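The next block holds one structure in the form of structure tokens; read it before the comments.
One protein chain omitted, others in place.
Up next is subunit A:
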Amino acid sequence: MAKLGIHDLAVRYGKLTAISDLSFTVAEGERLFISGPNGAGKSSLLGAISGAVRAAHGRIEMDGDILSGLGPERIARRGLSMVPEGRRIFGGLTVRENLMVGTGIRRDRAAVADDLETAFTAFPILRDRANAPAGALSGGQQQMLAIARALMTNPKVMLVDEPSLGLAPKVVDEVYDRLCSLQALRGLTLVIVEQSSTRAARVGGRMILMRGGRIVADGDAAGFAAADLLSEAYFGDPA
């Protein structure tokens, strides 16, 4: 059974249709990139899966259970966590407090302490700045905090929206490096919105290309990167 199943999803904002007729599945432990131009509906898709955005139509399942309609609070409890676009760090809270917000849904207190240690080991800067206001962190550090914060809910599936946005390439390398090792460590299923197909190919995984709220291609990220390189070579324009 697929870990995550999206069936016939539609998202509308008033009259504007952001997503329509969208279906795909994600296997357990898979790494899936979602790519596509601005306005393609990538964030709306993650929003609908996480419950932040109400779907107009369709069904979303995790492990065969229906998530659609549950709302974000209960979807988080089912083990699906979100690192949203723009990171949405609680700037006035300390780094440690940011990490603890999502642990209210857990009853395994000892495991929470272990996970905090795991997060601090994966991102030593968060340990160093644990008592500093999160708003004082750099963009890259905030991205790491957002990832660590999502992990503290002990998710099985994690959605990450444009983690590379606004970060220097070296920092992006670091973010993906940690993301991949944490995925392996925790056996996570990862869905990542990433505009750059070359970046996705370098990290490795499957990729879905969206345009106008629909899926226009689905395959190995390496294939997309090669196609993009070709079109760049022919048309001098990275699509």
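Keep in mind that, in the parts below, contacts are C-beta pairs under 8 Å (C-beta built on N, C-alpha and C of every residue); 3 or more make two chains touch, one makes a residue touch a chain; residues count from 1.
The rule is simple: contacts and distances are computed from a predicted model.
K.L.:
Using the UniProt record as the reference, specify the protein name of the hidden chain from among "Septum site-determining protein MinD", "Branched-chain amino acid ABC transporter permease", "Transketolase family protein" or "Pyruvate dehydrogenase E1 component alpha subunit".
P.N.:
Of the names offered in "Septum site-determining protein MinD", "Branched-chain amino acid ABC transporter permease", "Transketolase family protein" or "Pyruvate dehydrogenase E1 component alpha subunit", the one UniProt assigns to the missing chain is "Branched-chain amino acid ABC transporter permease".
K.L.:
Touching the absent chain in the whole complex: find that residue among A:Ala52, A:Ala132, A:Leu165 or A:Cys180.
P.N.:
A:Ala52
K.L.:
Considering the complete complex, identify which of A:Glu28, A:Glu61 or A:Glu97 is in touch with the unshown chain.
P.N.:
A:Glu97
K.L.:
Applying the definition given at the start, please give the residues of subunit A touching the unseen chain.
P.N.:
50-52, 71-73, 76-77, 81-82, 84, 88, 90-93, 97-98, 100-102, 104-105, 135, 149-150, 153
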